[in-house]
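All protein chains but one are shown at their positions in the complex.
Going in written order, the chains are labelled A, B, C, D and E, and every chain counts its residues from 1.
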């Protein structure tokens, strides 16, 4: 009697090879109406969600393929749990969040939280994900941030912008033939230069779904972050009540003037009414998109 | 219209999760007649082949699951090629060799040849392979060798013998619940202590198939190794002729007395007639097998 | 007869534990009139002195607790001495300088001068110092500088701004419950953006004491720095004469317009008369202070 | 009003300096009847206990100073907990065990469990502990072991055997003027060479106290180790019952012939009756003790 | 009979020592009319050429000593070759290019392409080159760039600006007694701040020679770069034709307004007619040149 694992194990390499071949072939003749392929990198399981979760819902609703990747496993950011046990919990929460966002994948890499360094090894992990995803658009934080894991995520993703096309780098994974567009997710830091919202996405229609999705990160939004903020006592026990609490905490932050200007640029006058938005800045290091390219990558403005 | 890659990409995580679950479940109720699961580690694409290729054919013939893993991609050992281009060639050769051996998988990790170091990162790569393979038996070189990649392969595999059962280590991959048996492949070094053949396998019945399989490593056996030995001019161009040349070069090396004694131990008097054998030494660091365990792991002696 | 070392050694852990407990308890109920706790980081023994020595004297005069930390031991910056022998001399000079500044501690970490790298290990050393000091205010250089040790000091201190509150990071040292305010010491570099003096402290009343304190760094101010500048021949041998020489060399540098504006902001019109000042910029990554917070942290403006 | 922490903080450096001076002074005139100073290194909180806990009780009973040091914080070896939260628990358990052994100190360094590498940084941590303890005798595992943390502990401690006397190495800590004796704790590994019991200590009189002390490691002996062994269900819940269970599990292992011979060498014929012993092998790399030196270091044989 | 290598080998250290002494002596009394000594760093063999090749021809024409250094060996940037075999080809191409530029040396360090990290080891390699060259002027890319090797080249060269004068750093190579001027080569990145052309050099008179020199990098300009750009099919096979193709591809890019302003500053009205220029920005971290210094370093403006 055959062992179930051994059977599956036997076919997996083939499947993986087929996937790689398919991705490889896809470069050569991308159909004009092919779905977009977006990959978002964050440092911790929940960072992609906050940075681009609303946009991800919108992309997914239109049939585009979105993948979230957390470069660390989140095994440190908690007041009373930690290590592999916490990492397992965080991975499950991320997968549930991914399901709620409607995205294709939410992968959590197994690097220690709070210890991410911009090594070649991490860079290669990122390069392989971008190639396998055959990404049109890569989103990551900027390389200046209060949290070293965020800063290093920004740095290491940025450092892949050219390398994804070099065949001798990570030769086990076929290179892309075209650099994706790279964009930064919004932050509020001013030094050495402020974030510039080249694109802003109206997420009012999905803000409730975004909050419902991040509600899956129980260990983050109902345990760790309130504890850090000294608000743990105020978190309701009842799931419905705590979701309401989360909605109040996280939504309806006033938009800054630059984001408002970006909304007006892309949405016209109706942009002025937007209450919730996600903004992105073009990174200088991948393909440089025209406005037409941006309209194709963000098919939300018509 | 859906993108072929995105579809496959969408299902892969599920398949991988199913495989992991299957492997996990397999621990809890391993059927008495379940196939054995053997994983062999080498430093370069062709090392596993030489160390355990004949035994692998025998295991596979009986329906057992064998996986070869090369810790480096072989991108340095050549007189005129190198880098990712050589690595790609070596990977294809390894896959062809795996096909000829009849084994389930031949995986080539993407570490630089000639630069393998016994880092935590490589150790974790090995831990994950052993766990996912749900291995009963792990084979690797000893940690003393003329080639630093071999030495480091031995060291790093040895360092996983306990870690494979620790859930907090590599928490993205479910731990084994039982340490596999670890064994060393044969070498001829005497310092600090000689190899001790605890088990020797008669491979006379498959020595031709073993040579035919390693014949797939064209860049190694017909280019690099003859060049190093100053024998490149003697390599025939014709595939059939060069295979014959290889058979003459590689088989029928006289067995040493310790291996002969092991053959007699396990095969009885007919062991004295064996001409080609592969020998293995029990590593002290995994599960310590009894003779009965060894008979189960090496079902060749009856 | 008891061994003196063993006795003291026996009690030290208890004392350390008590100190840690006291620091821990202190978070929970900081008295309104509790002394401020300031910690200043520099790359070399003498950097903190130049950056914040005058302010340190002023804080200490008012009963506040100031600690200087040098991340390297200064074992390289000298024309004819070096290594551990020089490091010992530099440590003693730093302790004497600390005594003259009137500060509570001057700690010199044992990392090589000229080789400081922004590793996790150094980050953890910094996190533990900030936590044990229960700091209200952390001062360090900016992460852009001509000297890589300075640059890396800025980077690594900045990278602790959030980590000091995470219990799973450096779990041997109780975390802070509130992020300190982080500020940069003044420099004159314009790229990628100039230093912005958010606060400027009038140190005219203590400039002589500041120079007298840095006079303790004999190996720096009378040997190494003059040698680098080609001025070694001009350094007097007589201690009093060389102090006078140092006073001439180091004081009364003209203040730039931004610092003058900051002095006027905080001191009003009398700020225009200030000749010597130390300026600091708010780092975006710790607690963000209001002007009222700054008046509390810099109780010098009334 | 003065801040309690700041006051204590102010005196701590002085106390530390005094302790260092005392230790330094102690080298110059070690009284003939001064207590012995023993330091034991293990990889995890509980390793020193098993290796040398009985001997430690005996030394402490005679007024000698024993310190245990765990090079990792034990934050990985557990089936359901991990990270800093587990490390904190393990540190408290170690301190309680130290109290029960009656030893002077039990220090747990803050390196990750399962990730110990033989770096310069860890070596320096060990050098400083040996110097500050002014050790006569250093005990550690051999550098060959099934667990990489054990192996690396053995390697890194061995690598300090000469360095502890070199002033330019770790110049912040005064060097020893004489190399301590280094010894290996017992293990059962045969490769590359078996453990050789140069000394064996009869611990029958304290075996119960040893077990009572390791009973403090609740997370190890009643949770993790039984789980790994598949015996978790058999662990009693009641503290007294589980201690009895532990006593049965851990004591009265048959001594091997080499240990028996060592007992006879040092205890004479009464050595034959010993049931529980701890054995040690002289490391070739520190001071090489004579038998008379060993009688002084192990004052148990008369 | 003496071995040719042994004889030469015997004298080489002496020659090297003489060269070092000469360089050392040169600091003490630099003749007013001594040739300038310029060293240019790039990440890959061909980067220095593009950044400063025209200026290098002009310097060399006037008898000044120019050295190019590539920090990596270029062993990755190719579509079908790689590793040491490619590195050897790239080194030969660089030497031929150096010959065509008329410069004194073109050195290619043996670090992996695509894997350059800003380590101490690389920093020391750079420090030694700058010292041995007794450089007046050091040119390198800025530390912000799309390619991590470029970025790290900028960072690591910048980090030497002070260290070149510290005798205890790289004590095998006599230190400089004066910091060289450091300048950045032009790039077009805007974040965190745009390149500022402090100096611009009219290279119209040598643009043809510059292109003829980079034509030596066959593997780059006729193989790799066209492949990346998808233009490989358009590259002529005939050497003369492909040189013409290269001239069309690489020359006559419109100058931006800042560069035009710099040309006018240094050349006066005739600067407006310049079609090809190389621009450089003063780095804040070495010696800060006056305009007079710049006229001396760039003796092209009269």
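For the reader, a short list of remarks on this structure follows.
Simple rule for what comes next: contacts are C-beta pairs under 8 Å (C-beta built on N, C-alpha and C of every residue); 3 or more make two chains touch, one makes a residue touch a chain.
Note that this is a predicted model, so its numbers are computed, not measured.
In the complete assembly, the contact with the undisplayed chain comes from E:172, out of E:172, E:233, E:257 or E:302.
The chain omitted from view is touched by exactly one of C:84, C:118, C:143 or C:286, namely C:84. Annotation: of D:115, D:159 or D:204, D:159 touches the absent chain (contact as defined above).
Of E:73, E:152 or E:276, it is E:73 that touches the chain left out of the display. Think of the hidden chain as still there; on subunit E it touches residues 1-6, 8-10, 12-13, 15-16, 18-19, 22-23, 25-26, 31, 33-35, 37, 63, 65, 67, 73, 75, 83-85, 87-88, 91, 104-105, 107-110, 121, 124, 132-134, 167-172. Residues of subunit B in touch with the missing chain: 75-80, 82, 113-115, 117, 145-148, 151, 189-193, 228, 230. Looking at subunit C, the residues touching the absent chain are 75-76, 78, 80-87.
In this section, only the chains that are shown with their structure count from here on.
Number of steps on the shortest path from subunit D to subunit E, with steps defined by chain touch: 2.
In this entry, C-E is the pair from C-D, B-E or C-E that repeats the interface of A-E, since more than half of their contact pairs coincide by residue number.
Mean C-alpha positions place subunit A and subunit B at a centre distance of 38 Å.
Multi-chain contact residues of subunit A, defined as those touching 2 or more other chains: 75-76, 78, 80, 82-85, 87, 167-169, 171, 192-193.
Taken chain by chain, the contacts fit none of the simple shapes, being neither an open path, a ring, a star, nor a full set of pairwise contacts.
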